[in-house]
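Step one of this worksheet: look at the structure below.
Left out: one protein chain. Kept in place: all the others.
For chain A:
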């Protein structure tokens, strides 16, 4: 029972928050190193918390996907908490469903990563007008399409069959989300820009590498995200 309790979301997020708060102080950081956190792939690299290194291998890839799920969950949480007044009937319920799915995905990756999971992040959503349906749905489309392209690019980088199988279970749900948001915005052109239209890969979904995804989302992150340790092939 104590094992279960210590893995509860509340307990873990409190630990992470306090870790991040003290990470700015050299003395405290040294203490954490002595306490055995030296292998933590997400330890801050400076006395100021300015970078988040996602790490290497399958663990780094899971932290990469966790980052995207955190971003989506935080976004929809904000939408659901203060919804635009011009949302149409039924849309808030659907966006709440998306929030719930993203929270499940986020907690799933946290549980899979255990003590290797990144801290809770406060994202910068200042470019989104949360009182406008159009602004919120445009942002949702960006996040969902980016997520699908990210999963398309990340799958081949995993070495564990078990983890790949689990990740692929989420990838198609993100594609369903993306299609749902697009049907709200552009029902007559649901696939424009996200399915290759010509060439050898015509008919395949668009794909982005981790550096491309991080670059596309950089304005939402409060600090530099380092993905150079992730596998590239």
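Criterion: a contact is a pair of C-beta atoms (placed from the backbone, for glycine too) under 8 Å apart; a residue touches a chain by one contact, two chains touch by 3 or more; residues count from 1.
By our rule, contacts and distances are computed from a predicted model.
Set against the options "Lipid-transfer protein", "Phosphate transport system permease protein PstA", "Ferritin-like protein" or "GMC family oxidoreductase", the UniProt name belonging to the omitted chain is "Ferritin-like protein".
Shown as candidates are A:56, A:91 or A:107; the residue that touches the absent chain is A:107. Contact with the chain not shown here comes from a single listed residue; of A:54, A:175 or A:230, that residue is A:175. Touch with the chain that is not drawn comes from one residue among A:185, A:207 or A:226, which is A:207.
Chain A meets the missing chain through residues 3-5, 7-10, 96-97, 100-101, 103-105, 107-108, 111-112, 114, 148, 151-153, 155-156, 158-166, 168-173, 175-180, 183, 187-188, 190-191, 194-195, 200-207, 232-233.
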